[in-house]
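Presented below is the structure to which this report refers.
Shown here: the complex without one of its protein chains, the others still in place.
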Amino acid sequence: MTAMMKAAIFVEPGRIELADKPIPAVGPNDALVRITTTTICGTDVHILKGEYPVAKGLTVGHEPVGVIEKLGSAVIGYQEGQRVIAGAICPNFNSYAAQDGAPSQDGSYLVPSGRCGCHGYKATAGWRFGNMIDGTQAEYVLVPDAQANLAPVPEGLSDEQVLMCPDIMSTGFKGAENANIKIGDTVVVFAQGPIGLCATAGARLLGASTIIGVDGNDHRLAIARQLGADITLNFKQCDVVAEVMRLTGGKGADSSIEALGLQSTFEAALRVLKPGGTLSSLGVYSEDLKIPLSAFAAGLGDHRIVTALCPGGKERMRRLMNVVASGRLDLGLLVTHHYRLDDIVAAYDLFANQRDGVLKVAIKP
Amino acid sequence: MTAMMKAAIFVEPGRIELADKPIPAVGPNDALVRITTTTICGTDVHILKGEYPVAKGLTVGHEPVGVIEKLGSAVIGYQEGQRVIAGAICPNFNSYAAQDGAPSQDGSYLVPSGRCGCHGYKATAGWRFGNMIDGTQAEYVLVPDAQANLAPVPEGLSDEQVLMCPDIMSTGFKGAENANIKIGDTVVVFAQGPIGLCATAGARLLGASTIIGVDGNDHRLAIARQLGADITLNFKQCDVVAEVMRLTGGKGADSSIEALGLQSTFEAALRVLKPGGTLSSLGVYSEDLKIPLSAFAAGLGDHRIVTALCPGGKERMRRLMNVVASGRLDLGLLVTHHYRLDDIVAAYDLFANQRDGVLKVAIKP
Amino acid sequence: MTAMMKAAIFVEPGRIELADKPIPAVGPNDALVRITTTTICGTDVHILKGEYPVAKGLTVGHEPVGVIEKLGSAVIGYQEGQRVIAGAICPNFNSYAAQDGAPSQDGSYLVPSGRCGCHGYKATAGWRFGNMIDGTQAEYVLVPDAQANLAPVPEGLSDEQVLMCPDIMSTGFKGAENANIKIGDTVVVFAQGPIGLCATAGARLLGASTIIGVDGNDHRLAIARQLGADITLNFKQCDVVAEVMRLTGGKGADSSIEALGLQSTFEAALRVLKPGGTLSSLGVYSEDLKIPLSAFAAGLGDHRIVTALCPGGKERMRRLMNVVASGRLDLGLLVTHHYRLDDIVAAYDLFANQRDGVLKVAIKP
Partner (left out) sequence: MTAMMKAAIFVEPGRIELADKPIPAVGPNDALVRITTTTICGTDVHILKGEYPVAKGLTVGHEPVGVIEKLGSAVIGYQEGQRVIAGAICPNFNSYAAQDGAPSQDGSYLVPSGRCGCHGYKATAGWRFGNMIDGTQAEYVLVPDAQANLAPVPEGLSDEQVLMCPDIMSTGFKGAENANIKIGDTVVVFAQGPIGLCATAGARLLGASTIIGVDGNDHRLAIARQLGADITLNFKQCDVVAEVMRLTGGKGADSSIEALGLQSTFEAALRVLKPGGTLSSLGVYSEDLKIPLSAFAAGLGDHRIVTALCPGGKERMRRLMNVVASGRLDLGLLVTHHYRLDDIVAAYDLFANQRDGVLKVAIKP
């Protein structure tokens, strides 16, 4: 008889619900992890609303903290019972894309492209949990390519302390890494939600000396100052581009990080740049973007626009947990609410509506 | 009495004419160069048409080959009578921007920005000849920051052989350098005018193994094959994006180079990319650009978009002339026509209307 | 009954002999490849002489060209009967080291370090064939982590054309890639054996415009000129350092590549550098190296010394075979001799003694 578990599944647009599903079987390169804590991401809300399509019945969620329940026969160097996390993105490091420097893009999935009649590889194919395979908002999750993706949690760190590593810390830090930060730089971070806050903290960690956090919510701006912003600007109260130009003596910022996904923030992130500056984009956009000619110096400004998908893999997770373990950064303060898996529908309701000052919600089976 | 010279000046939109101007006085950091050969660039045509505004009476042109007539008192290591070139962009290497890695952007010029009421540094301010100071379509040109910008021509190279170094070779190669080419890459170059042809040659020089040249003119595609393209596609005869996907087995190109400045080529250059690929843009755009959501993987494709202004300076010129001297590349074949400075109005007429298979025109005083 | 095969095994210093061994069993992540062509490397000669220790009875050789005989149960996307190669180095791309940017170093093997009593990870642990597991000079070889390491041979390429890809082409090219070559550079390559010749070809492919090949053998220097050297210097007939300084007008070379493994070549490779230059080292050294103070500018010369182990993996092999398929480089001319596997003892005798102008020997079962 197949053992069963509870899992939050996508039913239809507007409905994510708890259901009973079989605990998955473990192949030679897999690991079964018993979830102790997981969380809800902004992307999950897009899924809930039907804006990002996933298969009906799929278990959602992609941020696992747990304990190894069972290891595949070919997975070595781990023990059952060990506390682990895995990245939101679990790349296949054997893929061409991974060996070519883009593990998150994977490259294993060839899909028809409507436009040209030809076929193309699917971008973002390294994102599997809650997208292409069952995710983490469940009692158990099956980690694919476990040898590459299981990352042991250092002793002394709580679930809440490492809960941001799989996704928002990795994504936010990547935004800072892509921003080409040099010692003494001025960096502007647009939007101070969980990912923007991590980008702010990452910019601080990488040596920027003037970090300007932008948001419309003063509470978030206060947290931005705690996590590393030197200056914060509420876009409802000032002209952000003009203010950055004033602060930099007309030079413009060395780089900017877009952490929201709107035309307005993308455009402002370009307008604040110095000639030669870098726009590091983290947002998930939902419509075509416009690059204004003037902000782009007609294409002659030596600008760079760089995008990213969250990096994964056990080495990335190891490094992020080291940052936490060394006391460089405590993201525990982002966990504003706790829910049981049984109450996940209520958790979605809170998070999707951004009530009660919520930043991140810890979910425990 | 001031000595006079002939110079091609911008009179008003539609009119560039020869005029008599005083031979300029030489300051301590300048050099006066007697022009032996110069040429007309696509940008000059924009100036002619009034699409790119310059001061009335300004001498146009930015591609000098000549002989040192007189050196400023603080310029050392050169001799009067020496054959030299200088870059189309003559940066001030003492500027903050140059020391910060963007010499072409200079950073010396603070200008009011209409949009925000604040002030910003002018991008592209390293471009001085025929833009901010008198240019090269004249009997003499004053080279600013001469210590940094005068580049001696190696023995044995003709004017025609080095005439492309100041601008189109430097620009085209920069397009290839920005494309992040690795050995074995597939690179698509959109448009095979003089700059696109140099980008094609540059991609070859940097180790790409499948170079796909795109244009609508079969004659230019034939030259592209001579200069390094493995495959050429006439966009009038095929769906370029679909064809690149077919040629790469659905993977997409590692990088693309845009060398025209239109929405259609920019967009195609994005659509042909693999996830993780780089779009290196060289075009001078004349309107806002659109980034289609699907081609951009909603911002999650680990894409890079990089723009460039032509690099200058004596070290850059030295390297480019070495490439010519070593026999790696002969761009003499791009010089399709010769005119005397006295006949420059006719040369503009030919070049602006792209008659007679013209690629580049050598102009000699 | 276990099926048997012939294999060249290390017996004792001075003796590599053919023996019968069982055809290995195939685990879930392995592939069994039937060898059609392999070759002998300089490293194999070190093993033969007992200078590099391997286990008695180990099958030697690390350069496989062959046909997939059997695939492990978890290996997908390949077919039995398909022609493939694999790198001399078959990394475990799931390892921490691979995810950290050094796949050839692997990082899976923790070994006692004699000096400090502590333990350290073994460098070069990604090199498995003929070092840590049975190698390729046999009728069959078991490829570990096959999903990451099997590289299909493009149609139309012969065994001889791809035989250099697994090791010497990958190594030589890495030497050029590590040399930080920019368009217009002067690069000096010390030693023009098979790897040095590939470094010369790689430097050409990457845009160096003055490539100086150094060796004591005029025949090898002639091949160097065929593969890309602009200038060759026979160290028996000139003072190489003085000559490079003369050729560069006293500036020194932008970079140098050491492809032999001796103090004398290492030191010369440092002495020819400009301040700010890069020494890319490929040699396998057999004793402590000395860095002369003067050549090193007392540590103040902004010099870089970079070492490398041959890169492996299917994406690397795919790129190298693309270079061959595109006609950029034909290394077939390095295959000077052919032997049957049955005659491998004679092949070793020829190769180890460098008789008859041998460069590389093709061995066919």
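Every chain is named by a letter (A, B and C) in the order it is written, and numbering of its residues begins at 1.
The rule is short, and it goes like this: a residue touches a chain if its C-beta (ideal position, glycine included) is under 8 Å from a C-beta of that chain, and two chains touch if they have at least 3 such contacts.
In this text, all values refer to a predicted model and were calculated from it rather than measured experimentally.
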Residue among C:161, C:192, C:209 or C:281 touching the omitted chain: C:281
Residue in contact with the excluded chain [from B:35, B:48 or B:148]: B:148
Contacting the left-out chain in the complete assembly, out of C:37, C:92, C:105 or C:136: C:105
Residues from chain C at the interface with the omitted partner, ascending: 96-97, 100-102, 104-105, 107, 110, 113, 115-125, 239, 241-242, 245-246, 250-252, 261, 271, 274-276, 281-294, 296-309
Those residues of chain B which, in the complete complex, touch the missing chain: 27-29, 73-74, 93-94, 96, 98-100, 103, 145, 147-148, 313-316, 318
Contact set of chain A toward the excluded chain (per top definition): 173, 177, 182-185, 202, 205-207, 209-210, 230, 318-320, 322-323, 325-326, 328
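The rule is short, and it goes like this: only the chains that are shown with their structure count from here on.
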Pair of chains ranked first by number of touching C-beta pairs: A-B
Centre-of-Cα separation between chain C and chain A, whole angstrom: 40
Touching two or more other chains - residues of chain B: none
